[in-house]
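Got a structure for you, questions after.
Missing here is one protein chain; the remaining ones are kept as they sit in the complex.
The block that comes next holds chain A.
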Amino acid sequence: MANIAAQRIKREFKEVIKSEEVAKCAIRVELLNDCYTELRGEIAGPPDTPYEGGTFVLDIKVPETYPFNPPKVKFLTKIWHPNISSVTGAICLDILKDQWAAAMTLRTVLLSLQALLSAAEPDDPQDAVVAKQYKENNEMFQITARHWTNVYAGGPNVNKDCDDKIKTLADMGVEEHQARVALSSYDWELQRATEQLFS
């Protein structure tokens, strides 16, 4: 069985390499070991979303039973999105679970993830905090997601207000990422974030 998985990945690998999305720098895959079981993927944040301009790195593990079971994929780049855990990078996407079909490929997975960045499904969330913000304060969600893209994924949009608030907390001795998480979770209200951090 392992043999089938490896053969299949080899063919898929070629497919991704010569796909037009690679030409457009939208997706990328590279091998981490010789037996085709661990790969690193990359997707570009789609235009007209808070993820625009960012590059998101994915950890891809191919099970022995591939392509009959889906690859295990998670985000290595930290991201603020209702269907992706801001803590672990775990993804809630049907095709990576019970809707996986053997006729799908790494390319379909990467393109589906890119589509997920364009169209979140807040009613089927992976990260409850993000999903709540997405539904109840979408403007704040956009700001937060763009800020995370800037900090973690190399996106171009610097948000001085966010940076300043994080710096304020950092000056109080709070670790930067922890400060960002607290502020993000409390709609960037410095006081509530501070209360939570020091409670």
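In this text, contacts are C-beta pairs under 8 Å (C-beta built on N, C-alpha and C of every residue); 3 or more make two chains touch, one makes a residue touch a chain; residues count from 1.
In the analysis below, contacts and distances are computed from a predicted model.
Per the UniProt record, the absent chain's protein name among "SKP1-like protein", "N(6)-L-threonylcarbamoyladenine synthase", "Ubiquitin thioesterase" or "Ribosomal protein bL31m N-terminal domain-containing protein" is "Ubiquitin thioesterase".
Among A:17, A:87 or A:172, only A:87 touches the chain that is left out of the view. When the omitted chain is restored, the residue from A:128, A:158 or A:172 that touches it is A:128. Screening A:15, A:52, A:163 or A:189 against the full complex identifies A:15 as the residue touching the chain left out. Seen from chain A, the chain kept out of the figure touches residues 1, 3-4, 8, 11-12, 15, 65, 68-69, 72, 85-88, 90, 92, 94, 97-105, 108, 124-130, 178, 181-182, 184-185, 196.
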